[in-house]
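Omission of a single protein chain aside, the complex is shown with its protein chains in their original locations.
So, subunit A:
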């Protein structure tokens, strides 16, 4: 305290390259020197009061604005100016004067604390100039790169816009073509349909005739078999030997039951056997065929079972019916396959029933079918082309709609990805798309956010990108990532961190944010180096 009298200091100021000693109270910047006139009453800079000059820097706060103590810590709101010759001058809060911590590189803030400060201004100055120079070089080169990027983006944009225009023209043509082909297809399908129906009808009729004939043959055969005594009549007792015909399935075929089957007659001849055959043909077992392994009730159950199961398992049924539909529609195409597949997969009755496939189409019908199929193929191809064209246009339009910066300088980042590998993770930044994190040694990828918006400060929103709505966190928010952009020659992710749970921070250098170098003086030097 005792040494805290008014202290006038010798200060070196850099002005026009020549150090000049200017006397003024400690902590006063050169610009404010006129307010501190020695041996004249001092008026607080806020004008609140006037005090004798010996109360300036007397380590007691007299002015509310702290202006009477620029060189002591007495005022809570004061500030101290250090000249920092060789480096940058700065203001520090008064509370940092003589607090034992070296704040000013010229050591002037610690004049009475016992802190051992060294004047580091020269070093800092050199270092800063070095850094500034490097920065300037980077900025300059980056800025040049940026110009190229802008140029490329401009070209690219024009190209793309041209392409979109072209494509939209082509699209119109394609649309017309699709419509034309649709008409062709529909025109070709009508006769095809009619011809197919004709063919099918004829085939059904033919099939019915064949079936009838087969039944008759079977009936005759059965008659012969049943007529054990070969008297040309089938009697009640002859029929009774076929236990499988038991109508109530109680295990015994009674005489009454047989009479019922025979329509009350005692015996029938070949002509009247027809009505009896109708009653028994479903159950009748030919004696020449070996006995079915499972008697009585098993066969119907085997048939039923899949039906019951279908209720609980809809998918197999769907599959089956679908295939059946296909069979009907595309019989020709899949005929061969069907033959191989049907015996195992399909219900056996259908294929075994007749043992014959539909007859091939007659040449006229086949011609109509071929013509229609070609029209269908052509139509579908054109439709597909139109869809693809639409996708392309949409993609380009989406790209064109992005805010790639005032001069579209960020365009080149689009559809690119940049990775940074840390000790644990691989981070991946795909600008305008998403940010993700993947464990280095296996494990699934985590979404750290998808493109949200530019969210830099008001004066330049293009310094920060925000990616949002990533994978959710337990008891927390969805992951999000803030990407800070700094000027650099290269486009690289330089660091990642997670300052707050699930809120990531990424630093990213790109020439696209390099500002035009302010100091033109440096340019010639730069050129020399280049």
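What we mean here is this: contacts are C-beta pairs under 8 Å (C-beta built on N, C-alpha and C of every residue); 3 or more make two chains touch, one makes a residue touch a chain; residues count from 1.
Everything that follows uses one rule, which is that contacts and distances are computed from a predicted model.
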item: Options "Neutral alpha-glucosidase AB-like", "Small ribosomal subunit protein uS7m", "Glycine cleavage system H protein" or "Protein NPG1": UniProt name of the undisplayed chain; value: "Neutral alpha-glucosidase AB-like"
item: Option from A:155, A:201 or A:501 whose C-beta touches the chain left out; value: A:501
item: Interface residues of subunit A (partner: the chain not displayed); value: 1, 58-60, 73-74, 76, 93, 95-96, 99-101, 113, 423, 473-477, 497-503
